[in-house]
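First up is the structure itself, then whatever we jot down about it.
What you see is the complex with one protein chain gone and the rest in place.
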Amino acid sequence: MSSPGVTESQDAEQPARAAGPEQPHESTRRTGGGDLSTRALSLLQTGVGRNAGLVVALLLLCVVGAFTAGDRFASTDNALTILRLAATIGVVSIGMTFVITGGGIDLSVGAILALSSVWCTTLATQVIAEDTHWIVMAGVALLVGIGCGLVNGVLISYGRVVPFIATLAMLASARGLAEIISLRRTQIVTVPGFRDFFTARLLGVEVQVWLFALVAVIGWVVLNRTTFGRRTIAVGGNPEAARLAGINVRRHTVLLYVLVGVCCAIAALMLVARTTTGSSTHGTLYELDAIAAVVIGGTLLSGGRGTIVGTVFGVLIFTTLTNVFTLNNRSISEQSLLKGAIIVVAVLLQQRLANRKSSE
Amino acid sequence: MSSPGVTESQDAEQPARAAGPEQPHESTRRTGGGDLSTRALSLLQTGVGRNAGLVVALLLLCVVGAFTAGDRFASTDNALTILRLAATIGVVSIGMTFVITGGGIDLSVGAILALSSVWCTTLATQVIAEDTHWIVMAGVALLVGIGCGLVNGVLISYGRVVPFIATLAMLASARGLAEIISLRRTQIVTVPGFRDFFTARLLGVEVQVWLFALVAVIGWVVLNRTTFGRRTIAVGGNPEAARLAGINVRRHTVLLYVLVGVCCAIAALMLVARTTTGSSTHGTLYELDAIAAVVIGGTLLSGGRGTIVGTVFGVLIFTTLTNVFTLNNRSISEQSLLKGAIIVVAVLLQQRLANRKSSE
Amino acid sequence: ACTSNTPSTENEDASGQQAQNVVANDEPGDEVVIGFSAPAADHGWMGSITTSAKKAAEQYSDVDLRVAEGTNDVNLQISQVETFINDGVDAIVLLPFDGAAMTPVAMKAMEAGIPVINVDREFDDPNAARVTVLGDNYGMGVSAGTYICSQLEGQSDAVVAEIAGIDSLPLTQDRSQGFEDALKSCGLDVDNRVAADFTVEGGERAASNLLQAAPKIDAIWNHDDDQGVGVLAAIQNANRDEFFMVGGAGSANAMRSIKEGGSVLQATVIYPSTQAADGIKLARLLAQEKALGDLVEVEVPREVQLYAPVVTKENVDQFLPTAFES
Partner (left out) sequence: MHGIVKEFPGVRALDGVDLDVRPGEVHCLLGQNGAGKSTLIKVLSASYQPDEGTIRWDGEEVSLPTPVSAMKLGISTIYQELDLVPGLTVAENVFLGHELSRGGISQTATANSRTRALLERLGHPEISATRLVETLSPASQQIVSMARALSHETKLLVLDEPSAVLDGEEVENLFHVMEGLTAEGVAIVYISHRLEEIRRIGDRITVLKDGATVATGLPVSETPTSELIRLMTGRSIEYVFPDRTGRVDTSTDPVLKVEGLALGGTFSGVDLEVHAGEIVGLAGLVGAGRSEIVETVYGARRATAGTVTVDGKKLRRGSVSAAVAAGMGLCPEERKSQGLLLGEPISNNVTISSMGRFARWGFLRRGDEKSEAERLTEQLDVRPRGVTRPVGKLSGGNQQKVVLARWLLRGCRVLLLDEPTRGVDVGARSEIYALIRSLADEGVAVVVVSSEVEEVLGLADRVLVVREGRVVHESAATELDESRVLDLVMEGKVA
C-alpha cells in the first residue's frame, strides 16, 4: 500500500464487528506466495509478520516480567510453569480455533472437560483400569468427549440449533451430569501409571507440555495443509458456496464439534493427571478463556479465517500475564483492572503492526 | 413463500451457524404488512406467530409448574416473584438485544452493573443523596453506565477492536474497579426513599416490574418504529450498505453500547433496591444469561434482526424454569441437566412452529 | 441503621485489638517470604480471608507476603503454587479451591522443603501439609442444627429450610451433612433446600423462590451471612416473619443485626475468616523455627481446628470485634 490513507478512508466509518472482515489479515496470504526455494523463509516471515503484534506483546510482557521479578521470572523453571499452565487451556483453544474457523462456537468446552474428568475417574472406571491399564481411563475420557461433541454437532447440523444455544445447553447439561455422577465430590485418582505418564519428563520437559506442542503442531498441519483444514475454512467463510462446491457441510460441521470434544478430553486427562482428581468444577469458565485466546490470536469470530500460531500466542500471553502478576504481588482487583487494559493494548498493537506489515 | 418445501430443501445441507440466516424469521415482516385497518390485528398475530414456539414453551412450563406445585405456583404472589426476578436481567437483555441486532455483543453487562451498583452506593454518594434526594444515586449509576458504554463503543468503533474482546476487557476492568472502590465489601443502602421508590407498589405490582415493562415497551417502539431502530438493523445486517446510505455507522455503534450501558445502570438500581446493597459481585454471569435470553428469543447473533418480544419471552422462560425447579425442591445438578434439555427443546419447538407459520 | 460504609473506626478497633496481644513470638526475626493463594474473592467471606491475611502480614516487619490472584481454576492455582516453589519462598499458605486437586502440588512444595500451611479445605494426604488450619464445616452445620433444635423444642412437625452456598463445593456438602445429622437427632429434617452462590444477589434470588415454595416456615439456616444480606432483603420483600433465621460465617453486619434485634435473624454460626491470618502467623513461626508461645511443644502442631460457636444476642458483644465486614 503506497498510501496509508487508502485503507483508512475505505473503512472510515466501519467499526470492528463480529461478522465483518478484519483488516489485519486481508493481505497475509499474499505475502506467503513466492518461489519454491524461498518458501521456508517466507513462511517464517509470514508467521512473524502476521503475528507481529502478538510477538511484540508477549516480548513486552517478558521484559516487564524480567525487569520486575528478575531471575524469578527469567528461569527455566518459571518458563516450564507457564507452559504447564498453558498446556490444558492451550489444547482446548486449539480445538476451539477449528470450531470458530468453521463458523461455529463452543461454549461447552469447560463442561465437557469436567464431565470427561469425572467419568474417567469414577470408581468403576478406576477399578477396571487398575486391573488392566490406565489407558482405559484415557479411552473413557475420549469417548465422553466424542459423545458430547457428536451431540453438539448433530444438534447444530441437523437440528439447526444455533451453535451458541446448542453448546450453552450442553454446558448446563454436561456440568449437571458431572455433578450427578460425582455426587459433587472430588474423585481421587489411585491408578498407578496414569499420573506418572503425564508428569514424566522428556528432555527436561513434562509429557503434558509435549502433548500441547504435539496438538498444536498437528492442529497447524491439519488447518493449513490438509483438505480437512481447507474445508473448515470454506465452511466457515461461506457455507452456501462450500455446499455448492460439493462439500458435505453438515458432516464437516459435526466433525468439527467432535474434534473440539476430543481436545477437551485430552485436556481433561492432562488436568486429571495434574491434580490427581476428577471433579465437576474442573474447567470452569474455560469457554471464555479459550475464546479470548483464539480471538486475540487473530481468528475471525465470524469464521472463515483461523490461525493456530496466533492461538498459541494468545494462550501464552494470558498465562504469562498471570505469571507476571503472581510474581509481582499486585492486588487481585488491580490485576483484573490491568488485565482489561492489557488485552486492549495487545489487540491494538496487533492491528497496527499487522497493518504496517501488510502495506509494505 | 408458497410452499413449505422450498425453505426446507433450500438449506437442506446447511447447518445452523452464527452468521447464517435463520429460518423462523424469514417471513416475519411479510405477514406484518397488509391493510391499515387490520393492522392491529395482524400485528398481534405476527407477534404470536413469530413467537409461537416460545409461547408454547412458556405455557408448557406453566402447566408443569401448576401440576407439580399447585397453588404455590399458580398464585399472584408467585407470578410477582417471577416477574421481580425477571426484571433485572430483563432490562439488561433488552439492551443486549439492541447491541446484538446491531452486529455486536457485550460481555461486560454484568461488570458494568456491578460497577454502577457500587459507585451509586459509596459512602460519598449516599451522604450527598441523603442531603439532597436519592435521585443523585440514580444519576451516578447512569453516569457510570454511560461512561462504560462509551468506552466500549469508542474502542469498537474507532479503535476497531472486535466487540468480543473489547467488552471482555471491560468485563475484567470494570469488576476490578468495582472491587477497588468497594474494597470488596457489600455496601448497604441507607438513603431513605431509594428503596421505597423501587419496591413501592402500583396497582399491586412493584415499581421495578413496571420499570421492566416500560423499558420493554420503549425498546419495542425504538427498535420497530423509529429511525434509530431501522438504522440498528441496517448497521447489523449490512454495515457497508448502511455506510453507503449515509448512516454514520461508527457513531451509531457507539450509541448502541451507551444504550446497553444505560440499561445496565437501570438494572443496577433495581438490584440495589431489591437487595438493599451495592456489591462488586452483583450481576455475575449476567452476560451469558442475557445473551442466552436474547438468542433464544430469536434475535440473530450475527446481527441484522432482533425481536424485543422474543427477548422478553426468553427471560421469562429462564426465570420461570428456576422457579418451577425450586418449588419442586430439585437439586441444582438436576436443574442444570434438565435446563440444557429444555433450552434445546424450546429452540426446536420455536423453529418448527415458526416454519409452519411462515409457510401458511 | 447499620452500614458497612463506616468501617474505618470499627476496623481500626479490630486490628488494634489483635495488635494488643503481643507475645514474645512477635519480636522481629529473620526475613520471611510467604506465598499466599486462595480462591477468587467472589464473596465477602473469601474477600475477608485475603484481607485479614494481608493485615496479619503487615503487622510483622519481617514478613514479605506474596498474594496470588484469587482463582476458582485449580489449574491456575497449581501454577501459582509452582511459581512460589520456583521462587523459593519460605512458606506457602494455601486455601485451595479444591483440597484434593491441590494435593500433588502441595506435596511437591513439601518435598522442595517449603512448609505448606493448608487452610480451610483439607488435602487428601496429610503429608502434603505441615500444618492444617481447619474451619469446621461439618461442625458448623451441627451447631446450626443444634441451635434450631433447641429453639423448636417439641415441634416435631416444624418446617425447616436451608439456603446453602455453592452446591458443588465439598464444604457445602459438609455443612449440609452436619446440619442434617444434628436435626435428625431431635427428630427434624430439612423440608426445603435451595442453593445460592455466596453472593447477595444469589441469596435474594434463591430466597425469593424458596419463600414461594414454602408458605409456612419455622426456621431457616442460611450458610453464609454475605448472601444473607440478600436473603433478608427477600424476606422483607415478601413481608414474612413467622420464622427465625440462623446465619453462617459471622459477618459484622449479621452480628450488629442480631445485637439490635427485631429482625428474623436470631443467631449466626461463626466460621472464622481469620483462618488465613492464623495461617500466616503459623507460617512465619515455622519459617523462623519458632514454636507456639502458649504451648509447651517446641514445634508448631500439625493441625489446628477452629471452633464454630453460635452467636446470639447474649454473646454477640464477645464476637463482634473480630467479625469480618462484608
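Brief remarks on what is shown
Lettered A, B and C in written order, each chain numbered from 1.
Quick note on the criterion: a residue touches a chain if its C-beta (ideal position, glycine included) is under 8 Å from a C-beta of that chain, and two chains touch if they have at least 3 such contacts.
What you are looking at is a predicted structure, and each value in this text was computed from that prediction instead of being measured.
Although it is not drawn here, the omitted chain touches the following shown chains in the complete assembly: A, B. Of the candidate positions B:Ala69, B:Val162, B:Ile188 or B:Ile247, contact with the unshown chain belongs to B:Ile247.
By the touch definition given at the top, chain A reaches the unshown chain through residues 1-3, 5-7, 9-10, 12-13, 21, 26-27, 29-30, 32-33, 36, 221, 225-228, 230-231, 233-234, 237-238, 240-248, 304-305, 358-359.
Within the complete assembly, residues 1-6, 8-10, 12-13, 21, 26-30, 32-34, 36, 221, 225-231, 233-234, 236-238, 240-247, 300, 304-305 of chain B touch the chain that is not shown.
FYI, only the chains that are shown with their structure count from here on.
Among the chain pairings, A-B comes first (most C-beta pairs in contact).
Between the CA-based centres of chain A and chain C the separation comes to 36 Å, rounded to the whole angstrom. Computed from the mean C-alpha positions, the centre of chain A lies at a distance of 29 Å from the centre of chain B.
Residue positions of chain A touching 2 or more other chains, listed in rising order: 179, 184, 331-332, 335-336. Taken residue by residue, chain C touches two or more other chains at 41, 167-168, whereas all remaining positions touch fewer.
Those residues of chain A whose C-beta lies close enough to touch chain C in the complex are 72, 75, 77-78, 81-82, 84-85, 88-89, 179, 184-186, 188, 195, 271, 274-277, 279-286, 319, 322-323, 325-327, 329, 331-332, 335-336. Of all the residues in chain A, the ones that touch chain B in their complex are 11, 13-20, 22-23, 103-105, 107, 155-166, 168-177, 179-180, 184, 239-240, 243, 248-250, 253, 288, 291-292, 295-296, 301-303, 331-341, 343-344, 347-348, 351. Residues of chain C touching chain B in their complex: 1-7, 41-44, 47, 51, 167-168, 192-195, 197, 199-206, 208-213, 215, 226, 229-230, 233, 236-238, 253, 325-326.
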